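Note that this complex is displayed minus one protein chain, with the remaining chains in position.
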Amino acid sequence: MIVKKTHKGPAAVLVLVLLVIGLVGVAAAGCGEAADLPAAGGSDTTASGTAATTAGSGGQSAPLTASLNGAGATFPEPLYIEWIGEFQAANPEVTINYQGIGSGGGIEQFTKLTVDFGASDAPMKDEEVTAAEAAGGAKVLHIPTVFGAVVLAYNLEGIEGLKLDPGTLAAIFLGTITSWNDAKVAALNPGVTLPDKPIQVVHRSDSSGTTSIFTGYLAQVSSEWADTVGGGKEVQWPVGIGGQGNDGVAAVVQQQAGSIGYVELSYATESGLTMATLQNQAGNFIIPSLESTSAAAVGVEFPEDLRFSVSNSTGEQAYPIVGATWILVYEKMKDAAKVDALKAWLTWSLNEGTAIAEELGYAPLSEELKALALAKIESISTF
Amino acid sequence: MRWPRSNPSAPSRVISTTKSASPWQRRGVGRRADSLFVILAASSGVLILLVLAWMVVSTTGTALPVFGSQGISFITSSEWSPSDGEFGALAFIYGTVITSVIALLIAIPLSLGVSLFLTEYSPKRLKTPIGYAIDLLAAVPSVIYGLWGVFILLPLFLQPTADFLAKYLGFIPIFKGPASGLSYFGAGVILAVMITPIITSLCREVFATVPNADRHAAYALGATKWEMIRQSVLPRGRAGIVGAIMLGLGRALGETIAVALLIGSAVRIDVSWLRPGYSMAAVIANQFQEATGDHIRALVGVGVVLFALTILINMGARALVWRFNRI
Partner (left out) sequence: MSDSLSSIVPGGSQDRWAGRRVGPGVSLKDCRPTRRRVWRDRRNTFLVSLAVGITMIPVVMILYQITAKGIATMDWEFLTSSMPLSFRREGGGFLNGLVGTFIMVGLASAVSIPFGVLAAVYLVEYGKKNWLAKLIRFFSDVMTGVPSVFVGLFVYTALVIEFGFGALMGAASLAIIMMPIIVRSTEEMLKLVPQELKDASYALGAAKWQTVIKIILPSAAPGITTGVMLAVARAAGETAPLILTALGSYQLTAKLWGKPMSSLTLAIFDGARNPFAAGQARAWAGALELLIIVLVFTIAARLVASRSRISR
């Protein structure tokens, strides 16, 4: 047996490669981190999704310095991310992390005190408010930020502006209407050749304020829906494919031919999905848009705690499925720096941020409502 | 220089522990280092056992409150409503089993075909490229399978096939529409692609151990190729083939990402294979990030059930393959 020459080569190569990998990794991260995070301290860890990155650059120091964490609805997430980005650019010492995990998750995190503010499209129920106030030791404030439309995005080749009415919509999501060329759908869309394809319903698989807005509307317009499924952040869907978050539902509608799902307006427009035209309470077929969303918020009574619903509005040109979205904060917080930063951000967003909101298709608050909201923000203070 | 052939059965300890002339051993340094080294090496091995034990204890412990509050309904009920505190995982168990069954139905004939091809039919120059291709399939990470599955396989193959099946075979309950590519079927197909390389490589090894004499014997008696395979190759490898299939099944049961992207994320039990559903691994991956408190415990509990199922299948498979392959 010839004694083989021992092959040290490959082992050495491997060790070298791994060392290089580790070093490169740490080095790159080191450089990266220094540039990305001017503020000290990492974010709190929460059992939730991905964190938004900071766009901050170096620059002159600003009076506001804080690191804020928020979590909640995906409904307004595209807007909040833009607001955060702009605000951080103007206030480089402030870091705001927002995680879109759904309204239910947002309320939970807020109650568990793992985030500084929550976000939800469904106002907290009384039990939830009691629990949160007990946990945080202070009153819970609902700050409405914008109104958004829940649209029905669908995937049917060549068919634009599909018309639906409340009864048909409920039947589709109940699973009683199963085909696109069903008589009821065809009756609403004369002159359009509907394909003989089965309807694939898409809904949310996570706890969602968007679901709450949508199912709340369905419960209002369809007694069958109210009896069998009901409204809420999570319901037992009779049929349909599940998507995670507003973006998940949009993705599934994109992937699945013949599907229809409910998403917030900007998700549909940004993903290139066609939206259905819905018949509102006044009997008109309304195209979802900034104008029709704003029209829904007109003439609504606002209670003192600012928890309200604008669903199925009576306005002539109002889009029927509209919801407000709230930021949840405690009236009193411990950290003064955080209080200042939060108040500044919220005030800025409600005032200067309206242009961005409109660009993305969210309807800003009416003057009256904005005044009420700003007053609430003002009342945030330290213990 | 040819070293005198040593007796393989003679313990090598004979040489190293005698009172030899080595200065190391006389000084005892070598001995002490030897004992230390054995302990180090043995501990590394024991580490695996400890980790496995800790795994079982830690996860079951975390999930225990939910097991307690839900009782047996955790695995017999399909009511999964975290906000109400209802946790019944039956829908996920059902989905896991169904997708794995579909995957096996597709993967077994394919794997047997490929492995037979490679050992019996293939000309020499095709063996290496096809072997490489199979290894490549095995090496592709599952998230890439998921990405490819959603954006390419779904429109090109899954959706048309599902529509076709629903249209012409829709009277059979498992093919009832409305059909979606994002369904048990879609997940099953991508699982099939993922487990085929595993079953193929194992079957290859199994078939390669059949002695050529057996093959020639069959030929000498006038058998055609297929008859030879049926007589000499397949019967001998039966235990190994079953073991390979069970290992593939074990992999299919635990596959998470590709299934999460293609199964449709619907918390319900559906008889039709062409409708969306959920699997145990997929629900953990999808719901974990926004879950809190009891919901997380319930997801851990689902993981424990999955672990138990996979372990049973894997241990059975290993026993079979072991019996076949080893001493």
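Each chain carries a letter (A and B) given by its place in the written order, and its residues are counted from 1.
The definition used in the following text is that a contact is a pair of C-beta atoms (placed from the backbone, for glycine too) under 8 Å apart; a residue touches a chain by one contact, two chains touch by 3 or more.
Computed from a predicted model, the values in this text were never measured in an experiment.
From the options A:91, A:168 or A:244, the residue with contact to the chain not on display is A:244. Touching the omitted chain from subunit B are residues 3, 5-6, 8, 12, 15-16, 20-25, 30-31, 33-34, 36-38, 40-42, 44-49, 51-52, 54-55, 58-59, 61-62, 109-110, 112-114, 116-117, 121, 130, 133-137, 139-148, 150-152, 193, 196, 200, 221-227, 229, 231, 247, 250-251, 253-257, 261, 281, 284-285, 288-289, 299-300, 303, 306-307, 310-311, 313-315, 317-318. Although one chain is not shown, part of subunit A still touches it, namely residues 1, 3-4, 6-11, 13-14, 18, 21-22, 24-26, 28-30, 32-33, 36-37, 42-43, 45, 49-55, 77-78, 81-82, 84-85, 243-245, 247-248, 250-251, 253-254, 267, 270-273.
We adopt the following convention: only the chains that are shown with their structure count from here on.
Residues 1-3, 47-49, 101-102, 104-105, 108-109, 112, 178, 198-200, 205-207, 232-234, 236-237, 240-244, 248, 252, 255-258 of subunit A touch subunit B in their complex. By the touch criterion stated above, subunit B contacts subunit A in their complex at residues 1-3, 5, 81-83, 150-151, 154-155, 159, 166, 177-182, 264-268, 276, 278, 286-293, 296.
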